[in-house]
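Structure provided below as C-alpha coordinates; questions to follow.
Every protein chain except one is present and positioned as in the full complex.
And then chain A:
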Amino acid sequence: MCSNNEGGLTKFEPKPDLALFRKCLKCDKNSVVVTRINDAMCKECFVEYFTHKFRATIGKSKLFDKDEVVMFPYSSSDSSVAMLHLLFKGVGEEAKKKFTFKTICVYIEDNYVFESNSSTHERITFMENVKKSVEYSGFKFYYSLIENCLEPSKNIVSDEIAKLNLNNENKEKFLNLINSCKNQTSKEELLKRLKTQLINRIAIELKIKKIIFPVSCTNLTIDMLTNVALGKGAHLSIETSLEEKLSNGLVYVRPLRELTSKEIAFYNRYNNIDSNIMAKSSSLKNLPNSTIYRLTEKFINSLQNEYPTTVPTIFRTSDKLTPTDELCPEDSCMLCELPVDTIKKISANSSAINDLEYSLSISRLDNTAIEKLFVLKSVCYSCSVVLKDVGGHGNLPQTIKDKIKSRDNLKDKIKEFLIED
(Lines give C-alpha, C1' and ligand atoms only; values in the text may rest on other atoms or scores of the structure.)
Protein backbone atom coordinates (compact mmCIF):
# COMPACT_ATOMS: atom_id res chain seq x y z
CA MET A 1 0.00 0.00 0.00
CA CYS A 2 1.62 3.17 -1.06
CA SER A 3 -1.06 5.72 -0.30
CA ASN A 4 -1.66 7.31 3.07
CA ASN A 5 -5.35 7.58 2.44
CA GLU A 6 -6.06 3.93 1.79
CA GLY A 7 -8.88 2.43 3.78
CA GLY A 8 -10.77 5.59 4.59
CA LEU A 9 -11.44 9.17 3.71
CA THR A 10 -9.15 11.90 4.96
CA LYS A 11 -10.76 14.03 7.59
CA PHE A 12 -10.89 17.66 6.60
CA GLU A 13 -10.39 19.95 9.56
CA PRO A 14 -11.32 23.59 9.48
CA LYS A 15 -8.15 25.62 9.45
CA PRO A 16 -8.84 29.17 10.73
CA ASP A 17 -6.96 29.16 14.04
CA LEU A 18 -3.88 27.75 12.44
CA ALA A 19 -3.84 30.68 10.06
CA LEU A 20 -3.25 33.11 12.91
CA PHE A 21 0.19 31.65 13.39
CA ARG A 22 1.16 31.20 9.78
CA LYS A 23 4.82 31.96 9.35
CA CYS A 24 6.29 33.98 6.51
CA LEU A 25 7.33 31.95 3.51
CA LYS A 26 10.82 33.41 3.56
CA CYS A 27 11.67 34.14 7.18
CA ASP A 28 10.46 33.17 10.66
CA LYS A 29 8.26 36.15 11.34
CA ASN A 30 4.47 36.00 11.51
CA SER A 31 2.91 36.63 8.14
CA VAL A 32 0.63 39.58 7.42
CA VAL A 33 -0.39 39.16 3.80
CA VAL A 34 -1.44 36.32 1.51
CA THR A 35 -0.23 36.80 -2.02
CA ARG A 36 0.07 34.91 -5.30
CA ILE A 37 -2.03 31.75 -4.94
CA ASN A 38 -1.56 31.09 -1.23
CA ASP A 39 1.81 32.40 -0.09
CA ALA A 40 1.91 34.11 3.28
CA MET A 41 4.58 36.76 3.86
CA CYS A 42 5.65 39.22 6.51
CA LYS A 43 5.73 42.95 5.82
CA GLU A 44 9.46 43.23 5.03
CA CYS A 45 9.61 40.16 2.79
CA PHE A 46 6.47 41.26 0.95
CA VAL A 47 7.82 44.76 0.17
CA GLU A 48 11.07 43.22 -1.00
CA TYR A 49 9.25 40.67 -3.18
CA PHE A 50 7.08 43.41 -4.69
CA THR A 51 10.00 45.74 -5.43
CA HIS A 52 12.03 42.89 -6.88
CA LYS A 53 9.22 41.85 -9.20
CA PHE A 54 8.87 45.39 -10.55
CA ARG A 55 12.60 45.80 -11.07
CA ALA A 56 12.85 42.39 -12.70
CA THR A 57 10.10 43.27 -15.18
CA ILE A 58 12.02 46.37 -16.23
CA GLY A 59 15.48 44.85 -16.04
CA LYS A 60 14.86 41.52 -17.72
CA SER A 61 13.70 42.98 -20.99
CA LYS A 62 16.26 45.85 -21.06
CA LEU A 63 13.46 48.23 -21.90
CA PHE A 64 15.21 51.53 -21.42
CA ASP A 65 18.52 52.88 -22.63
CA LYS A 66 20.86 54.80 -20.38
CA ASP A 67 19.70 58.41 -19.87
CA GLU A 68 16.60 57.78 -21.92
CA VAL A 69 13.70 60.02 -20.90
CA VAL A 70 10.40 58.26 -20.21
CA MET A 71 7.01 59.80 -19.59
CA PHE A 72 4.80 58.59 -16.75
CA PRO A 73 1.14 59.64 -16.92
CA TYR A 74 0.45 59.88 -13.21
CA SER A 75 -3.22 59.74 -12.25
CA SER A 76 -3.16 59.62 -8.42
CA SER A 77 -4.78 56.17 -8.60
CA ASP A 78 -3.48 53.35 -6.40
CA SER A 79 -1.24 51.89 -9.09
CA SER A 80 0.12 55.36 -10.03
CA VAL A 81 0.99 56.05 -6.41
CA ALA A 82 2.80 52.71 -6.11
CA MET A 83 4.74 53.15 -9.35
CA LEU A 84 5.86 56.67 -8.47
CA HIS A 85 7.22 55.32 -5.18
CA LEU A 86 8.96 52.42 -6.93
CA LEU A 87 10.59 54.78 -9.43
CA PHE A 88 11.59 57.13 -6.63
CA LYS A 89 13.20 54.27 -4.72
CA GLY A 90 14.85 53.08 -7.92
CA VAL A 91 16.86 56.28 -8.30
CA GLY A 92 17.42 56.82 -4.57
CA GLU A 93 20.58 56.36 -2.56
CA GLU A 94 19.55 53.00 -1.16
CA ALA A 95 18.93 51.30 -4.49
CA LYS A 96 21.61 48.71 -5.17
CA LYS A 97 21.37 49.13 -8.88
CA LYS A 98 19.96 52.49 -9.81
CA PHE A 99 17.61 53.05 -12.72
CA THR A 100 19.54 54.90 -15.38
CA PHE A 101 16.55 56.26 -17.29
CA LYS A 102 14.99 59.62 -16.45
CA THR A 103 11.33 60.00 -15.52
CA ILE A 104 9.08 62.91 -16.37
CA CYS A 105 5.54 62.81 -15.02
CA VAL A 106 2.35 64.25 -16.42
CA TYR A 107 -0.83 64.70 -14.46
CA ILE A 108 -4.05 65.09 -16.44
CA GLU A 109 -6.94 66.46 -14.40
CA ASP A 110 -10.11 64.56 -15.33
CA ASN A 111 -12.17 64.57 -12.18
CA TYR A 112 -13.54 68.07 -11.73
CA VAL A 113 -14.61 68.40 -15.32
CA PHE A 114 -17.67 66.31 -14.41
CA GLU A 115 -18.56 68.31 -11.33
CA SER A 116 -20.99 70.85 -12.66
CA ASN A 117 -21.15 72.67 -9.32
CA SER A 118 -17.44 72.88 -8.75
CA SER A 119 -15.54 76.09 -9.24
CA THR A 120 -12.26 76.61 -11.06
CA HIS A 121 -10.79 77.38 -7.69
CA GLU A 122 -11.68 73.91 -6.36
CA ARG A 123 -10.13 72.34 -9.40
CA ILE A 124 -6.88 74.22 -8.86
CA THR A 125 -6.86 73.28 -5.17
CA PHE A 126 -7.27 69.62 -6.12
CA MET A 127 -4.32 69.83 -8.51
CA GLU A 128 -2.24 71.65 -5.90
CA ASN A 129 -2.97 68.77 -3.51
CA VAL A 130 -1.81 66.26 -6.09
CA LYS A 131 1.30 68.35 -6.59
CA LYS A 132 2.03 68.31 -2.86
CA SER A 133 1.55 64.54 -2.67
CA VAL A 134 4.15 63.88 -5.40
CA GLU A 135 6.75 66.45 -4.39
CA TYR A 136 8.72 63.89 -2.35
CA SER A 137 9.69 62.05 -5.55
CA GLY A 138 11.67 64.97 -6.96
CA PHE A 139 10.55 64.15 -10.52
CA LYS A 140 9.66 66.90 -12.93
CA PHE A 141 5.87 67.18 -13.20
CA TYR A 142 3.78 68.58 -16.02
CA TYR A 143 0.06 69.28 -15.84
CA SER A 144 -2.78 69.15 -18.30
CA LEU A 145 -6.58 69.03 -18.41
CA ILE A 146 -8.67 66.30 -20.01
CA GLU A 147 -10.60 68.81 -22.15
CA ASN A 148 -7.31 69.73 -23.82
CA CYS A 149 -7.92 66.70 -26.06
CA LEU A 150 -10.19 69.08 -28.01
CA GLU A 151 -7.55 71.80 -28.20
CA PRO A 152 -6.15 71.88 -31.73
CA SER A 153 -3.11 73.98 -30.87
CA LYS A 154 0.05 72.72 -29.25
CA ASN A 155 -0.81 74.51 -26.05
CA ILE A 156 -1.88 71.40 -24.16
CA VAL A 157 0.59 70.97 -21.34
CA SER A 158 2.38 73.16 -18.80
CA ASP A 159 4.75 72.71 -15.90
CA GLU A 160 2.75 75.22 -13.88
CA ILE A 161 -0.83 74.72 -12.81
CA ALA A 162 -1.44 78.46 -12.94
CA LYS A 163 -0.61 78.58 -16.65
CA LEU A 164 -3.27 76.05 -17.67
CA ASN A 165 -6.16 77.27 -19.74
CA LEU A 166 -8.99 76.76 -17.28
CA ASN A 167 -11.71 78.60 -19.14
CA ASN A 168 -15.17 77.12 -19.10
CA GLU A 169 -15.65 77.14 -22.84
CA ASN A 170 -13.39 74.15 -23.40
CA LYS A 171 -14.93 72.37 -20.46
CA GLU A 172 -18.44 72.89 -21.85
CA LYS A 173 -17.44 71.58 -25.27
CA PHE A 174 -15.89 68.53 -23.75
CA LEU A 175 -18.90 67.82 -21.54
CA ASN A 176 -21.22 68.21 -24.53
CA LEU A 177 -19.24 65.61 -26.42
CA ILE A 178 -19.08 63.11 -23.57
CA ASN A 179 -22.71 63.58 -22.57
CA SER A 180 -23.87 63.11 -26.15
CA CYS A 181 -23.00 59.40 -25.82
CA LYS A 182 -26.16 57.38 -25.60
CA ASN A 183 -24.84 54.73 -23.24
CA GLN A 184 -22.40 54.52 -20.36
CA THR A 185 -20.08 51.96 -21.93
CA SER A 186 -19.46 54.15 -24.99
CA LYS A 187 -18.96 57.12 -22.72
CA GLU A 188 -16.31 55.28 -20.72
CA GLU A 189 -14.59 53.95 -23.83
CA LEU A 190 -14.60 57.37 -25.54
CA LEU A 191 -13.13 58.97 -22.42
CA LYS A 192 -10.41 56.36 -22.22
CA ARG A 193 -9.46 56.75 -25.87
CA LEU A 194 -9.50 60.56 -25.78
CA LYS A 195 -7.28 60.51 -22.72
CA THR A 196 -4.82 58.17 -24.44
CA GLN A 197 -4.78 60.45 -27.50
CA LEU A 198 -4.00 63.39 -25.25
CA ILE A 199 -1.20 61.47 -23.53
CA ASN A 200 0.27 60.64 -26.94
CA ARG A 201 0.11 64.27 -28.04
CA ILE A 202 1.76 65.42 -24.82
CA ALA A 203 4.56 62.88 -25.28
CA ILE A 204 5.16 64.13 -28.81
CA GLU A 205 5.02 67.72 -27.56
CA LEU A 206 7.63 66.95 -24.89
CA LYS A 207 9.68 64.97 -27.42
CA ILE A 208 9.47 61.77 -25.39
CA LYS A 209 9.26 58.40 -27.09
CA LYS A 210 8.48 55.99 -24.29
CA ILE A 211 5.44 56.13 -22.03
CA ILE A 212 5.13 53.95 -18.95
CA PHE A 213 1.60 53.03 -17.91
CA PRO A 214 0.92 51.88 -14.35
CA VAL A 215 -1.54 49.07 -15.07
CA SER A 216 -1.73 46.07 -12.78
CA CYS A 217 -2.22 42.55 -13.98
CA THR A 218 -5.71 42.55 -12.45
CA ASN A 219 -6.68 45.60 -14.48
CA LEU A 220 -5.12 44.19 -17.64
CA THR A 221 -7.16 41.02 -17.15
CA ILE A 222 -10.34 43.07 -16.76
CA ASP A 223 -9.39 45.18 -19.80
CA MET A 224 -8.78 42.06 -21.80
CA LEU A 225 -12.18 40.50 -21.16
CA THR A 226 -13.84 43.89 -21.64
CA ASN A 227 -12.11 44.21 -24.99
CA VAL A 228 -13.52 40.86 -26.06
CA ALA A 229 -17.02 42.02 -25.13
CA LEU A 230 -16.52 45.33 -26.96
CA GLY A 231 -15.47 43.62 -30.19
CA LYS A 232 -11.84 44.59 -29.82
CA GLY A 233 -10.49 41.05 -30.01
CA ALA A 234 -7.98 41.92 -32.72
CA HIS A 235 -6.19 44.28 -30.35
CA LEU A 236 -6.25 42.06 -27.32
CA SER A 237 -2.64 40.99 -27.25
CA ILE A 238 -1.38 44.42 -28.35
CA GLU A 239 -3.08 46.25 -25.50
CA THR A 240 -1.88 43.90 -22.77
CA SER A 241 1.74 43.43 -23.85
CA LEU A 242 4.72 44.66 -21.85
CA GLU A 243 5.96 46.73 -24.75
CA GLU A 244 3.64 48.14 -27.39
CA LYS A 245 5.02 49.93 -30.43
CA LEU A 246 2.67 52.42 -32.00
CA SER A 247 2.61 53.41 -35.65
CA ASN A 248 3.51 57.00 -34.75
CA GLY A 249 6.81 55.90 -33.21
CA LEU A 250 5.71 56.00 -29.58
CA VAL A 251 6.29 53.01 -27.32
CA TYR A 252 4.04 52.05 -24.42
CA VAL A 253 5.57 50.08 -21.55
CA ARG A 254 3.57 48.41 -18.75
CA PRO A 255 6.03 47.61 -15.95
CA LEU A 256 3.35 46.82 -13.34
CA ARG A 257 1.80 44.04 -15.39
CA GLU A 258 3.15 41.27 -13.17
CA LEU A 259 1.60 42.66 -9.99
CA THR A 260 -2.00 42.32 -8.83
CA SER A 261 -4.15 45.14 -7.52
CA LYS A 262 -4.18 43.48 -4.10
CA GLU A 263 -0.39 43.51 -3.97
CA ILE A 264 -0.38 47.16 -5.01
CA ALA A 265 -2.83 48.07 -2.23
CA PHE A 266 -0.69 46.34 0.40
CA TYR A 267 2.49 47.92 -0.94
CA ASN A 268 0.94 51.37 -0.64
CA ARG A 269 -0.30 50.62 2.85
CA TYR A 270 3.03 49.32 4.11
CA ASN A 271 4.90 52.31 2.72
CA ASN A 272 2.41 54.77 4.21
CA ILE A 273 1.68 56.28 0.84
CA ASP A 274 -1.97 55.27 0.54
CA SER A 275 -2.93 58.78 1.61
CA ASN A 276 -1.51 59.99 -1.71
CA ILE A 277 -4.33 58.26 -3.57
CA MET A 278 -6.81 60.94 -4.61
CA ALA A 279 -10.07 59.22 -5.39
CA LYS A 280 -12.23 60.69 -8.10
CA SER A 281 -15.63 61.72 -6.91
CA SER A 282 -16.96 60.92 -10.39
CA SER A 283 -16.38 57.24 -9.66
CA LEU A 284 -19.34 57.32 -7.28
CA LYS A 285 -21.61 57.33 -10.30
CA ASN A 286 -20.12 54.07 -11.46
CA LEU A 287 -22.53 51.55 -10.03
CA PRO A 288 -21.39 47.91 -10.16
CA ASN A 289 -23.57 47.08 -13.17
CA SER A 290 -23.45 50.35 -15.09
CA THR A 291 -21.01 49.45 -17.90
CA ILE A 292 -19.44 46.41 -19.54
CA TYR A 293 -16.15 47.33 -17.88
CA ARG A 294 -17.71 47.41 -14.42
CA LEU A 295 -19.59 44.16 -14.98
CA THR A 296 -16.35 42.48 -16.02
CA GLU A 297 -14.59 43.97 -13.01
CA LYS A 298 -17.28 42.55 -10.74
CA PHE A 299 -17.08 39.16 -12.47
CA ILE A 300 -13.29 38.92 -12.22
CA ASN A 301 -13.06 40.18 -8.65
CA SER A 302 -15.80 37.82 -7.45
CA LEU A 303 -14.11 34.86 -9.11
CA GLN A 304 -10.70 35.93 -7.84
CA ASN A 305 -12.00 35.94 -4.27
CA GLU A 306 -13.05 32.31 -4.58
CA TYR A 307 -10.28 31.10 -6.86
CA PRO A 308 -6.97 32.95 -6.57
CA THR A 309 -5.77 31.45 -9.85
CA THR A 310 -8.40 33.36 -11.87
CA VAL A 311 -6.36 36.44 -12.78
CA PRO A 312 -3.07 34.58 -13.47
CA THR A 313 -4.84 32.03 -15.68
CA ILE A 314 -6.64 34.58 -17.85
CA PHE A 315 -3.61 36.85 -17.91
CA ARG A 316 -1.21 34.11 -19.01
CA THR A 317 -3.66 33.09 -21.72
CA SER A 318 -3.63 36.59 -23.18
CA ASP A 319 0.15 36.52 -22.98
CA LYS A 320 0.22 33.63 -25.40
CA LEU A 321 -1.84 35.41 -28.04
CA THR A 322 -0.18 37.20 -30.91
CA PRO A 323 -1.82 39.72 -33.22
CA THR A 324 -2.50 38.59 -36.77
CA ASP A 325 0.22 39.53 -39.26
CA GLU A 326 -2.40 41.01 -41.51
CA LEU A 327 -3.04 43.96 -39.22
CA CYS A 328 -1.33 46.87 -40.87
CA PRO A 329 0.07 49.39 -38.37
CA GLU A 330 -0.09 52.19 -40.95
CA ASP A 331 -3.88 51.85 -41.15
CA SER A 332 -4.60 53.04 -37.66
CA CYS A 333 -8.04 53.67 -36.23
CA MET A 334 -8.69 57.37 -35.77
CA LEU A 335 -10.04 56.91 -32.26
CA CYS A 336 -7.94 54.20 -30.59
CA GLU A 337 -4.95 54.57 -32.95
CA LEU A 338 -4.59 50.79 -33.16
CA PRO A 339 -4.48 48.93 -36.49
CA VAL A 340 -7.86 48.81 -38.20
CA ASP A 341 -9.44 45.36 -38.15
CA THR A 342 -12.23 46.02 -40.62
CA ILE A 343 -10.21 45.66 -43.79
CA LYS A 344 -11.55 42.89 -46.02
CA LYS A 345 -8.38 40.87 -46.01
CA ILE A 346 -8.36 40.61 -42.22
CA SER A 347 -12.05 40.26 -41.66
CA ALA A 348 -12.30 37.51 -44.26
CA ASN A 349 -12.30 34.93 -41.52
CA SER A 350 -14.23 36.87 -38.94
CA SER A 351 -17.83 36.50 -39.88
CA ALA A 352 -19.24 39.05 -37.43
CA ILE A 353 -17.79 42.03 -39.26
CA ASN A 354 -18.79 40.62 -42.64
CA ASP A 355 -22.33 39.99 -41.50
CA LEU A 356 -22.61 43.46 -40.14
CA GLU A 357 -21.34 45.00 -43.31
CA TYR A 358 -23.76 42.88 -45.32
CA SER A 359 -26.70 43.94 -43.24
CA LEU A 360 -25.58 47.56 -43.56
CA SER A 361 -25.37 47.29 -47.30
CA ILE A 362 -28.85 45.83 -47.72
CA SER A 363 -30.53 48.05 -45.18
CA ARG A 364 -32.49 50.91 -46.62
CA LEU A 365 -31.10 53.41 -44.16
CA ASP A 366 -29.31 56.35 -45.62
CA ASN A 367 -25.61 56.13 -45.16
CA THR A 368 -24.91 58.40 -42.27
CA ALA A 369 -21.52 59.90 -41.82
CA ILE A 370 -20.40 57.22 -39.45
CA GLU A 371 -21.51 54.34 -41.58
CA LYS A 372 -19.52 55.91 -44.36
CA LEU A 373 -16.54 56.00 -42.06
CA PHE A 374 -16.95 52.36 -41.30
CA VAL A 375 -16.92 51.64 -45.00
CA LEU A 376 -13.93 53.91 -45.43
CA LYS A 377 -12.01 51.75 -42.98
CA SER A 378 -10.80 54.64 -40.87
CA VAL A 379 -12.05 53.15 -37.65
CA CYS A 380 -11.80 49.75 -36.11
CA TYR A 381 -14.98 47.81 -35.51
CA SER A 382 -15.22 48.54 -31.79
CA CYS A 383 -14.62 52.27 -32.16
CA SER A 384 -17.17 52.49 -34.95
CA VAL A 385 -19.74 51.25 -32.44
CA VAL A 386 -18.63 53.90 -29.95
CA LEU A 387 -18.70 56.66 -32.56
CA LYS A 388 -22.16 55.63 -33.70
CA ASP A 389 -23.24 56.29 -30.17
CA VAL A 390 -21.82 59.80 -30.06
CA GLY A 391 -24.57 62.29 -30.79
CA GLY A 392 -22.71 65.38 -31.89
CA HIS A 393 -19.84 64.57 -34.19
CA GLY A 394 -19.25 68.27 -34.54
CA ASN A 395 -17.83 68.14 -31.03
CA LEU A 396 -15.17 65.57 -31.84
CA PRO A 397 -11.58 66.78 -31.55
CA GLN A 398 -10.27 68.66 -34.56
CA THR A 399 -7.42 66.15 -34.79
CA ILE A 400 -9.92 63.36 -35.49
CA LYS A 401 -11.93 65.49 -37.92
CA ASP A 402 -8.73 66.29 -39.81
CA LYS A 403 -7.99 62.63 -40.13
CA ILE A 404 -11.43 61.92 -41.57
CA LYS A 405 -10.92 64.73 -44.06
CA SER A 406 -7.50 63.61 -45.22
CA ARG A 407 -8.74 60.03 -45.67
CA ASP A 408 -11.75 61.35 -47.60
CA ASN A 409 -9.48 63.32 -49.90
CA LEU A 410 -7.21 60.36 -50.45
CA LYS A 411 -10.17 58.16 -51.19
CA ASP A 412 -11.45 60.69 -53.76
CA LYS A 413 -8.07 60.92 -55.41
CA ILE A 414 -7.65 57.22 -55.87
CA LYS A 415 -11.31 56.56 -56.60
CA GLU A 416 -10.88 56.11 -60.33
CA PHE A 417 -8.21 53.50 -59.80
CA LEU A 418 -10.28 51.41 -57.46
CA ILE A 419 -11.94 48.30 -58.74
CA GLU A 420 -15.48 47.89 -57.51
CA ASP A 421 -16.14 44.50 -56.02
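The working rule: contacts are C-beta pairs under 8 Å (C-beta built on N, C-alpha and C of every residue); 3 or more make two chains touch, one makes a residue touch a chain; residues count from 1.
The rule is short, and it goes like this: contacts and distances are computed from a predicted model.
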Chain not present in the shown complex, as UniProt names it (candidates "Ubiquitin-related modifier 1 homolog", "WD40 repeat-like protein", "2-methoxy-6-polyprenyl-1,4-benzoquinol methylase, mitochondrial" or "Mannose-1-phosphate guanyltransferase"): "Ubiquitin-related modifier 1 homolog"
Which of A:298, A:316 or A:405 contacts the chain that the document leaves out: A:298
Options A:124, A:265, A:295 or A:321, residue touching the unrepresented chain: A:265
Among A:27, A:56, A:162 or A:279, the residue in touch with the chain that has been omitted: A:279
Where the unshown chain meets chain A, residue by residue: 16-17, 19-20, 22, 31-34, 40, 43, 75, 77-78, 110, 188, 191-192, 218-219, 222, 261-262, 264-266, 268-270, 274-275, 277, 279-284, 286-288, 293-294, 297-298, 301-302, 304-305
